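One structure coming up, written as structure tokens, with questions to follow.
Missing here is one protein chain; the remaining ones are kept as they sit in the complex.
Labels for the chains are A, B and C, by order of writing; each one numbers its residues from 1.
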Amino acid sequence: MGASPAKASQWSGKLHPRRDEVEAAQVLLAGALTAHNFDEAICFAVRLALEEALVNAFRHGNRDDPTKHALVDWSITDDEVTIQVTDQGSGFDPGSVPDPTAEENLEIPSGRGIMLMRAYMTEVEHLAPGNMVRLVYRRKQS
Amino acid sequence: MGASPAKASQWSGKLHPRRDEVEAAQVLLAGALTAHNFDEAICFAVRLALEEALVNAFRHGNRDDPTKHALVDWSITDDEVTIQVTDQGSGFDPGSVPDPTAEENLEIPSGRGIMLMRAYMTEVEHLAPGNMVRLVYRRKQS
Amino acid sequence: MSKEQSQLRVTDLDGVTRFEFVDRDILDEASIRSIGEEMLTRIEAAAKPRVVITFQNVEHLSSAALGTLITVSSAVKKKGGQLCLSDIKPSILEVFRITKLNRVFTIHPTAAEAVKSLA
Partner (left out) sequence: MSKEQSQLRVTDLDGVTRFEFVDRDILDEASIRSIGEEMLTRIEAAAKPRVVITFQNVEHLSSAALGTLITVSSAVKKKGGQLCLSDIKPSILEVFRITKLNRVFTIHPTAAEAVKSLA
């Protein structure tokens, strides 16, 4: 520890299913991304992925139980953003989630969260049993 | 780790000297305190102490350098709140700070941050060399 | 900001109903639900709804908001009406492309063009 100009920004905390707490986490995430020179497009992508992960944690994982929380951890370097969201649920099988972009699913109102995370992030990994998701954004080599 | 209904709420992050980040941290702190059944008066006290510690970290410790940050850590149980704020400065001697409530200092516009922290918290400890302050609030036995 | 206020501005343009979002972010589930309900109430009240939803101010939206848009679109279709979207920022348009919802919705650059297409 100590506040030396470290390479990585770490953050770790418990979030309750309240809009003000979710927004607070997004503000801190945006601040950390900006400090590591990630641009607006990347902030947009990472913020969207975190939003979807938190909605899933609170709704599906914690089944809308307001007394349950999500643990959020992130680590940000100049090259890479890793976010982990853990809920208090029993998990699920991410392989069994239907493709929302299949013609027959296009008009179903739900089921787009995971695919958006996958589209915007470099890696999306649901760790067994499925109550923990790891989101990675890796800067493209230029 | 894991999101079991743990006894302590941990939080740890880097804050930049921006109002939105400080407010975000306060929102998360209030959420955590409420989850541990601390009442409004205690939220008021703890929030004020964090505010003063952060202002000191950014202004005196980091000398208003906007590229520097403060590390904030807290741990909250049902009985106790511990907050640590670390800045990137070289510290100071907290023993040499004049008493702002002495008659001759009453009309000086500055110098009340540390005394407010001490008044509202159970313990305030400046860890050597002085760039780290540890604030503890302990619930009174009833 | 009180969440009691409507997050939706509603205007009538030559018999076309225009819905405009007030907030920059359409993320909050409670807001999304109340926005959806307000839209559905107005759509149910119309004989043959003609609706434009404009995204002028919108900077962020989530899959929950996309879900509400689909529900609204289905309600409009069921009544034999028509729905268009307009004024979608490039970053938000990308969300519609990724989810292939640009195939479900008719999207116009501006509200004026959208209204004209329904008139």
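Operating definition for what follows: a residue touches a chain if its C-beta (ideal position, glycine included) is under 8 Å from a C-beta of that chain, and two chains touch if they have at least 3 such contacts.
The model shown is predicted, which means the values in this text are computed figures rather than measured ones.
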Chains on display which the left-out chain touches in the complete complex: B
Absent chain, residues of chain B that touch it: 19, 22, 41, 44, 47-48, 51-52, 55, 100-101, 106-113, 115-116, 119-120
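What we mean here is this: only the chains that are shown with their structure count from here on.
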Most widely separated chain from chain C, with each centre as the mean of CA atoms: B
Euclidean distance of C-alpha centroids - chain A vs chain B, Å: 28
Whole-Å gap between the CA centroids of chain B and chain C: 45
Chain A and chain C, separation of their C-alpha mean positions in angstrom: 26
